[in-house]
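Note that this complex is displayed minus one protein chain, with the remaining chains in position.
Lettered A and B in written order, each chain numbered from 1.
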Amino acid sequence: MGWVLAIPALPAIAFAVLVALPRRIRNTLLWVPVSAISIAALLSIGAFVRVLPGGAGIVVWQFHWPLARIGGHLLELGMQLGPISAVMLLTVSFVAACVEIYSLGYMHRDERVGWYFAVLSLFTSAMLTLVLADNLLLLFAMWELMGLCSYLLIGFWFELEAPRKASQKAFLTTRVGDLGLLFALFVIFKQTGTFAMTPVLASVGHWAPGVAVAAATGLLLGAMGKSAQVPLHVWLPDAMAGPTPASALIHAATMVAAGVYLIARTMPIFVAAPPVLHATLIVGAVTALLGGLLAAVQHDVKKVLAYSTISQLGLMFMALGAANVVAALFHLVTHAFFKSLLFLGAGVIIHAARTQDMREMGGLRKHLPVTTATFAIGSLALAGVPPLSGFFSKDGVIAALLEAHQYWAVATVFLVSLFTAFYMTRLYFRVFEGPEQIEHLHEGHASMIYPMTALAAVTCVLGAASVAFAVFLGREGEWPTLGLVLASLAVAGTGIGTGWWVYGRRSVVVNTRVYKERVPGLYGVLQQKFYFDLVYETVIVKPYMALTEALAAFDLRGIDGVVNAVARGWVVMSALSWRFDSSVIDGAVNGVASIARDSGKRVRRLQSGRLQTYQRLVLSAVVLLVLVLVVYVVVKGV
Amino acid sequence: MPDTVSSIAFGLFATLCVGGAIGMLVSKNVVHAAFWLLEVSVATAGIFFLLHADYVALVQLLVYSVAVAVLMLFTIMITLRRIEDAIRPRDFSAIAAVVGLVFGGMMLFLLSRYTWHPKSAVFAADIASIGRQLFSLRLWALPFEIASVLLTAALVGAVWWAREDDR
Partner (left out) sequence: MHVGVGAFLMLGAVLFSLGIYGALSKRATVQVLMSLELMAIAININLIALARFQTPRTMDGLFFALFTMVDSAAEVGLGLALMLAIFRRTDSSEVTTLDELKG
């Protein structure tokens, strides 16, 4: 079963190969990462088959690789293959394969396409490793690695300002959550003395009181950052500045789902901490509502999808809040497929319309039929229309909440579904129907169409697997009840109907200014995205930037000042030493010469050549001698 | 009484000597200085008379007062182009003053401290006895002859040096 390792290893090798090569060669080797992920996808099918028929807590394969021994603890790489991992492997590798094939068409004209594929491969490898991980440290490492890849991919077009700022924002915001995750790891290690997940999860029951709460809180924070839950959601809409296929993979299907996966995997800890579980539910609810509301007022196609993702992730969190891993994961899987489909479709739309603003689009259906069809399928799935997969997974969430008797949460989900249906209808009609505003529209390449078709196909049929999915994961599954079916239909219908009524009936471009003027306050709040960005900017970002500038100034003036002062000191010293040398040393040397010369000059005056000078000399000497003699005699005599 | 007279005489002649010497040094006019020298030499002759050395006094008068002083005056006249050239500044030299003062002071000091024991023999400084001793071979004949040679040499030398160049 060691071949399971190849699943994450192949994309990693593809990355290693690409990254080592110069750009020109790299750009020609795109078949390497694509084949790597395709093979990994096939192997994932194999792994899935091996895990069948599944069941709770089944472990089909394990892998341990000791890395180091620190103190008394063994540090090792631990991986295992169970039902959850198998499902995730399949989802991630399949969606990643579709995205990479799509990227061949979408990105082929970009001069750094090789690097794009390299980072994409690295990311995929990290995600695949993460879902196989049985060791919290390994999970954390992959977590961070994915954060890095996200940063690189969002900021792929770093020449522009928006991607640069967005990638920083994403990285920093998720960092806040990552601190929580790290804290949780510390708590867990302190309690259990190991990072291996299986023993940790098994021992939860024996933990000291409060430890589970602490650990679960940290885990929740980490998940909130990665999965863009309120209030750490602000990075996801901005992350749309990256290439669309990357958004499809990372910010719709996989990376943002990692938070959900984390909580799902560590559910025993959460179960042991009911307050945190409840908090998860509330967080999910708030996020779902906020996402839904804001998606309805976005003009950028990708931003609509981004907020929609936030909203759907909120739903997954709500399911987790009801301690229902199966429902959350099923919705995660279906969402991965139809959301990535929607994103890829958006890529085609944007590519064709050369704009991202849906107010400038219209009538694309005539020119992009396949895209329209697949996009419609994805939209309906998102809106929860049966028999598409989205309906089944959303129903699963509702059922989970009902089971947990969280009726208010159920109402929230219905409200969110209403919004979802509304804004997707809005999006559809704005883009595909109505008068054409753009010329020269054309359908996407084959490399873009086929993956979308594949994803749409999955979206259509995946719903049928909802019960099997539950059983696979070790739970009893049931089909949605008739009541739920009708309620969902009603909600979706209402949403779609409203959307159609506002946006679909006209044959001219819809101007919704009238509506906006009726509710200026509400609209203003929505426009400002509930002021999250504004508050963060004012309270956190601006003071922090001021601090960094102050520190930079300190560095410049202080440290550089010291360095420069030392340098100036050297210059002064060398000048002084030069002066010393020239004046003192040379002065001494010259002085000696001067003394010799001047004293010579003075003494030379004796040699005046004049008679009287010599006479004076002689007589003075004589008189002096005599005087000495006289004084001597006189003194002696006395 | 002879003491008093000799004292007065000495005082007079001494004053004349010193005064004349100072006059000679202080005078701005070279011609005047020469005359002052003349005066000193005459006063000295007086001193010699006081010392009962009559012959020497006369020789002094002849040699210094007449020959030397006159010779000097003649030379001054020759080297003088204009009368104004005779006027010169006083030419003070500190070293010279110091040397002179120290020397003079020293001598005066020593002389004043010394107690003299004069011999009181007869001082026969008359011409006859001087002549007799001057020509006696045992006494001063040789130096006399040498002095003559000296004078001759000086004479020849002076004539040589003083002749005109354009010969």
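Just so we're on the same page, a residue touches a chain if its C-beta (ideal position, glycine included) is under 8 Å from a C-beta of that chain, and two chains touch if they have at least 3 such contacts.
Just so it is clear, the model here is predicted, and its values are computed rather than measured.
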Hidden partner chain, touching residue among A:49, A:208, A:482 or A:611: A:611
Hidden partner chain, residues of chain A it touches: 604, 607-612, 615-616, 619
Positions on chain B where the hidden chain makes contact: 2-4, 6-7, 10, 14, 17-18, 21-22, 24-25, 30, 33-34, 37, 40-41, 44, 47-48, 50-53, 56, 59-60, 63-64, 67-68, 71-72, 75-76, 78-79, 88, 91-93, 95-97, 99-101, 103-104, 107-108, 111-112, 114, 116, 118-125, 129-130, 133-134, 139-140, 143, 147, 150-151, 153-155, 157-162, 164-165
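The rule we apply is simple: only the chains that are shown with their structure count from here on.
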Length of the line joining the C-alpha centres of chain A and chain B, rounded to whole Å: 128
Touching residues on chain A, where the partner in the complex is chain B: 612, 616, 619-620, 623-624, 626-627, 630, 634
Chain A-facing residues of chain B, complex: 93, 95-96, 98-99, 102-103, 106, 109-110, 113
